[in-house]
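Missing here is one protein chain; the remaining ones are kept as they sit in the complex.
Chain nomenclature is as follows: A and B, assigned in order of appearance, with residue numbering initiated at 1 for each chain independently.
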Amino acid sequence: MPPVTHAPPLQIAVSPTRVAVGRALRHGSFWVGGLIILVILLAAIFAPWLTPYDPSIQDLGQRFVAPVWAEDGSWAHPLGTDGLGRDYLTRLLFGARISLMIGFLTILISGTIGTAMGVAAGYWGGWVDLVVNFIITIRLTLPVVLVALVVVALIGSSLSLLVMVIGLLLWDRFAIVMRSATQQLASREYITSARTIGSSTTRILIREIMPNIMGPLIVVASIELAHAILLEAALSFLGLGVQPPNVSWGLMVAEAKSQLLFRPWMIAVPGAALVLLIFAINLVGDALRDVTTPEGKA
Amino acid sequence: MSETVLSMRGVTRDYAVGGAFRKKATLRALRGIDLSVDRGRTLGLVGESGCGKSTLARILLGIEDPTSGTVLVSGRPIQDYERLARARLIQPVFQDPYSSLNPRMSVEAIIGAPLKVRGEGTAASRRTRVHEMAGEVGLPRHLVEAYPSQLSGGQRQRVAIARALIGEPEILICDEPTSALDVSVQSQILNLLHRLKQELNLTMILISHNLAVVHHLADEVAVMYLGQIVERGDADAIFERPCHPYSDALLKAVLPPRAGARLPELGLEAEFPSPVNPPSGCAFHPRCPKADALCAEVDPNPAGIDPVFRCHHPNNFGAAAHPAQAAG
Partner (left out) sequence: MSMTAPILEVSGLKVEIPVRDTVLRPVRGIDISVAKGETVAIVGESGCGKSLTALAIMGLLPRQARLTSDRIDLNGESLSEASPRRWRKLRGDRIAMIFQDPMTALDPCYRIGDQMAEILKQHRKVSRSAARERSLELLRKVGIPSPEERLNQYPHQLSGGLRQRVMIAMALLCEPELIIADEPTTALDVTIQAQILRLLRDIQRETGIGLILITHDLGVVAGMADRIVVMYGGEVVEAGTCDEVLARPLHPYTEGLMRSIPVPGETRRGETLGFIPGVVPRQTGDLTRCGFLERCPYAHASCAEGSIALRDAGAGHLMRCVLPAAGSGRDPEAWTRHSEASS
């Protein structure tokens, strides 16, 4: 009786990254949030081509033009103009540029600082951990907005300074999460194996630890992106963030304060834009959290 | 001509336990270990929780240093070897196939890592070696590009073995290599280890609480209890005529899957002692059915030739004087 044989199943190498990306693409929140962010991003990048106006050139003859949905509005200024005659839609688009740019740059800085500290604390433990914890604790006692205000008031608020200040203040969550993620890994046997095959510490950190903490890192980055954007908006609202002739959504809200009762759309529009962006970032962050958490279950 | 590849003399390892607010105590994980392994031989280290076998493995792998004593590999102290040289000497195979492989690296990268770390050869030559090793350990070709999450427990363990052996180490340390595997897979890995042992003349230290596994692969056996080696000698001898009451109990505790088997009465009293507070005299005396006043006072010194044992009232004392008969 001939034995029944079967061919081994064809196997395609499926890296964990592929699995995660696949899962993300199937996640509803990821699509909705991602699309919104993409639209805002594209609008910000292509702002100069999307509008004929310049965001900072004043046209005092065109002050407080109504938006297109009001009785005397027109498509020449779909969102109307502000108190200095500047087209509002243009300011919104250019404001998106600043908000997004500041957001991404600051999390680049804070992410690098926080991850470096967190991984060091998690990997070496001992006094390194003590020192890092101490620094984190001190940072947590600082009221971020007040410190930012003070620094900016003292030193001035160029864009690059603003990015530096926010970047140097928002690294704590990165450090805390990366520390615990690294601690969980440090006792895994593949880390021990890497040591026994003679890998240098650098190699272990880059090849073994970093790829495996990418999940939590991306999730924290999305949370902190929202945080950074809101912080900038708050600072600009208080007059100590982005300064004219630059435009940011926070600044737009500040400038429209006096118009709250007469022309409420002037606050509502940049406010809504902020809400929409933060909402989209949170959606994507949620989706990423779901995708990266159930590990090990193929 | 047998060459001593590994030799440990008087190795101890203490840990300080107790935090800032509790009285500091010393956990003595290893209390004077004397061991040697010759080339091509397999030493089985047997013991239960708290006996110190994992600590011993970590010391041999260079993850920890002994508190005192010497560890010589090929005649030189182990601390003299720097990181990469040590990696060439001793390689591990760990227990848990699910955490011993980096989930983000392909199988090929994992197996080839020891060569890459040393900067040996070109990418192409390394690739060839990886495929050779994969074949040696019976890993299907198409799995070499896969990721660990796509492999079964047995396949992962093969990857771990391939990674350990690709650099041609002197000594292979297997720490419970089959404990996390199903029975039908365990036998495959045991067969593999046995074949590799013979083909490559491997020197192996096999740590396991499963006596059947140790019996299958080991030439010599050392039984550990609370940081000491209580009996050491030829595997056949110890399995047939254990001298130390603890070895005896361990052997009786192995449950054979045979019709009519009975649950053994081990005659052991009390619970495991804590390594922080070891009993006086012989560490085993609170549980030993033969213990008397002497045992409670005096820690027995190693006696006998083969096996060497630490007991005031060993079983089979007469047999220890004669070399073991080879088992059928």
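Just so it is clear, a residue touches a chain if its C-beta (ideal position, glycine included) is under 8 Å from a C-beta of that chain, and two chains touch if they have at least 3 such contacts.
Owing to the predicted nature of the structure, the values given are computational and were not obtained by experimental measurement.
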item	value
Touching residue (missing chain; options B:54, B:67 or B:187)	B:187
Contact partner of the left-out chain, one of B:215, B:285 or B:310	B:215
Chain B residues touching the omitted chain (full complex)	48-49, 138, 152-154, 182-188, 190-191, 194, 209, 211-213, 215-217, 235-236, 239, 249-266, 268, 270-272, 327-328
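By our rule, only the chains that are shown with their structure count from here on.
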item	value
Footprint of chain A on chain B - complex, ascending	61-63, 83-84, 86-88, 90-92, 94-96, 98-106, 113-114, 117-118, 140, 142-143, 145-147, 149-150, 160, 163, 167
Of chain A, residues touching chain B in the complex	8, 10-11, 13-17, 19, 188-190, 192-200, 203, 207-208, 211-212, 295-296, 298
